[in-house]
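The block underneath contains the structure these notes are about, expressed in structure tokens.
Only one protein chain is missing from this complex, and each of the others stays in its spot.
By written order: A and B. Residues from 1 in each chain.
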Amino acid sequence: MGLLFSFFAVTALIVIVFIGVQAAHLHYLFGVIIPYAAFLTFIIGIIYRVVKWGRIPVPFRIPTTAGQEKSLPWIKHNKIDNPFTSLGVIVRMALEVLLFRSLFRNTKTELRDGPKLSYGSTKWLWLGGLAFHWTFLIILIRHFRLFLEPVPIPIEILEALDGFFQVGAPVLYITDLIFLGAVTFLFLRRVIIPQIRYISLAADYFPLFLIGAIGGSGVLMRYFLKTDVVGIKQLTMGLITFSPVVPQGIGIIFYIHLLLVSALFAYFPMSKLMHMAGVFLSPTRNLANNNRAVRHVNPWNYPVKVHTYEEYEDDFRDKMKAVGIPVEKE
Amino acid sequence: MYNAGKIIIGLLIFVGLVAFPFVYSGGKATAKPDPKVDTPEILKLAENERKCVEPKAYMKGEHMVLLNDWRDWVVRDDNTIYTATDGKKYTMSLQNTCMKCHSNKKKFCDECHNYTAVKPYCWDCHIVPKEKET
Partner (left out) sequence: MAEPKPEELKPEELAKIEYKPPKTGWMDTPTVFKKGMFCYGNQPKFLKTVGFPNVRSWSVLDEDWKLPENWQEIFIEGLRERVGKYRSFRLFLDICVRCGACADKCHYFIGGGDPKNMPVLRAELLRSIYRKYCTTSGKIMGKIAGARDLTIDVLKELWYYAYQCSECRRCSVFCPYGIDTAEITILARELLNLLGLNTHWISAPVAQCYMTGNHLGLLPHTQKDTFDQMVADLEVVTGIKVDVPLNRKGAEILYYVPSGDMFDERGYFLTMATLLYFHEIGLDYTWSTYLSDGGNFGFFTTNEVAKRLNAKAYAEAKRLKVKWMIGGECGHMWRVIHQYMNTWNGPPDFLEEPVSPFTGTKFENAKSTKVVHICEFTADMIKHGKLKFDKSRNDNLIVTYHDSCNTSRGMGFFEEPRYVINSVCKNFYEMPENTIREQTFCCGCGSGLNASEDMELRLRGGLPRANAVKHVKDKYGVNRLACICAIDRAVLPALMDYWVPGVTVSGVHEMVANALICKGEKERTTDLRNEPLPGKEAKENV
């Protein structure tokens, strides 16, 4: 159900562009107003969500420790997987965010006759996820050539590297290939692996379809259908400089791409995609395991009713005295 | 907010990144490219003969494909004659055919390429034509 719903939702977005741009000529709405609105939703939405998380206390320091704690000086401490200091936490978080360290540990459980359980290392999800996120980032940065004038040299270098093999014209970006491959992989594993299909919701398929369609429309636009890239940059720079213009002659494929991107931006803050910001706030990862050395304060800690020693002794004084256990009150 | 310092720093970095293009352009409108087709060679031609090898709209979108094909056909297949859609024949040569009319690389090629940060590798092998400063 979630799969079909998501598929039709993304299809509907594309149909809307045909109706809105091709038939109704609402170029300004689709080229300027919707992108602005989506972008604002994106920024404000993310800030809102992060602040909302930020306003919730972290009552306990609960890092998941994945290595030897700092202990006696002669015991080798795992400073990254079980950080004791802020520096260790920063390294742990950096590895987590940049290299998906936890996912790298992934194993696949197999049960054979015997019974015999084995846990083989499996890196496919890690590799697919890493490929997806990194190429997405590079593609995003590459797009800055359309938002910056003059185009800064680092972005030119990135483009040159991405098109290093000089295949065809326009030059094929390696990231485009990897990106589409990775999205396809992430989608296929979701439908093929029974357990993953079982847990998948519309909220999982929709972003995959959306991002896949964004990649697909982008690739179509660059390599096959072609459109007026100078006109596109005039439009994007108009947005960036707050003097929006909608040049004539930009193909419908661009408006499809733009609406899908706008949809992603607007959808982002209200979806699971917020894991982008959330990972930084995860209390099992971003806290040092120095619990016994530095006291963690719970802002809502409140006094509780305790069965005190005095009450306990009152209950059992005679019994204690009978066997010679010292008591407070004779 | 709890851990406000760290969260605010994080949010500032985020806002800084997404706001970067706006700050970079400074809100000033940027010049749009204005490629010129007014070289002496073109002006010499009669108005109705000022045509490229293929129609303008096609050339705008597909010139890189055409040039890439030309390169392959000439270098790899030893084929030097291109028959255009309208039946006219051209020698496939960047320097002798294209650049003969479009002798103004800076105003014709670079204008848009620079604007959209496209770095064609034509000039890795071909010699960049000398132009008079206009």
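As a convention for this text, a residue touches a chain if its C-beta (ideal position, glycine included) is under 8 Å from a C-beta of that chain, and two chains touch if they have at least 3 such contacts.
In this text, all values refer to a predicted model and were calculated from it rather than measured experimentally.
Across the entire complex, contacts from the unshown chain go to A.
Here the missing chain is touched by one residue of A:Gln166, A:Ser243 or A:Thr284, and it is A:Thr284.
Residues of chain A that touch the chain left out of view are 1-2, 5, 49, 53, 56-62, 64-72, 74-76, 78, 81-82, 84, 96, 100, 102-103, 105-109, 111, 114-117, 119, 125, 129, 193-196, 198-204, 270, 272, 274-275, 278-279, 281-285, 289-298, 300-301, 304-309, 312-313, 315-316, 319-320, 322-326, 328.
Throughout what follows, only the chains that are shown with their structure count from here on.
Those residues of chain B lying in contact with chain A across their complex are 1-4, 7, 10-11, 14-15, 18, 21-22, 24-25, 27-30, 32-33, 60-62, 64-65, 67-68, 112, 114-119, 121.
Partner chain B is touched in their complex by these residues of chain A: 39, 42-43, 46-47, 50-51, 54-58, 144-152, 155-156, 159-160, 166, 168-170, 226-230, 233-234, 237-238, 240-243, 277, 280-281, 299.
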